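Right, subunit A next:
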Amino acid sequence: MAIGLTHYLGLAAAVFLVGMVGFVIRRNTIVMLMCVELMLAAANLTFAAFSRELGNEAGHVFVLMNFAVAAAEVAIGLAILVEIYRRRRSVDADELTTLME
Partner candidate 1 sequence: MPYKGLPEVVTTRRRSFWESAYFVEICKGLAVTGRHLLRNLLHTGEMPTVQYPEQRRDYGPRFRGRHRLLQREDGSPRCVACMMCSTVCPADCIEIVAAEHADPAIEKYPASFTIDLLRCVYCGLCEEACPCDAIRMDTGIYEIAADNRQAFVVDKDFLLHNDKDGTL
Partner candidate 2 sequence: METFLFFFGGAVLLSGGIAAVASRSAVNAACWLVFAFLGAAGLFAALHAPFLAVLQVLVYAGAVMVLFLFVIMMLEGPVMQGESRRPRLWLPLLAMAPAVVIAVVASRALRTAAPVGFDTVLPDGFGQPLRVSWLLLQDYVFAFQMIAILLLVAMVGALALGRSERKRPWQ
């Protein structure tokens, strides 16, 4: 069985979906951040798959950019979470609703 671009795109879509569902249903903000990582991984997969299809490494460069963006996002996101936890003693998304009121 030959594995082509379509398979990779389908897999990436599934992974993205898993990440999205997780982001929506989970309450723990840290886990929600992890789900964002999962979605980014799915995006990376499509980049690499297209790169393979086109025979051009530009996609790899974008994946590298994505790595850096993900790292920066995690660093900032987790720093914010730690700060929130220090003040509120909780990282539950349902309890962080001050802006709603």
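Candidate entries met the following condition: all candidates are chains of the complex that A comes from, given by their letters.
Heads up, the rule we're going with is that contacts are C-beta pairs under 8 Å (C-beta built on N, C-alpha and C of every residue); 3 or more make two chains touch, one makes a residue touch a chain; residues count from 1.
Just so it is clear, the model here is predicted, and its values are computed rather than measured.
*Asks:* Which candidate, 1 or 2, sits against subunit A in this complex?
*Replies:* Selected candidate, touching subunit A: 2.
*Asks:* List the residues on subunit A that touch candidate 2 in their complex, please.
*Replies:* On the subunit A side, the touching residues are 1-11, 13-15, 17-22, 24-28, 30-31, 33-35, 37-38, 41, 44-45, 48-49, 51-55, 57-58, 60-61, 63-65, 67-76, 78-83, 85-86, 91-92.
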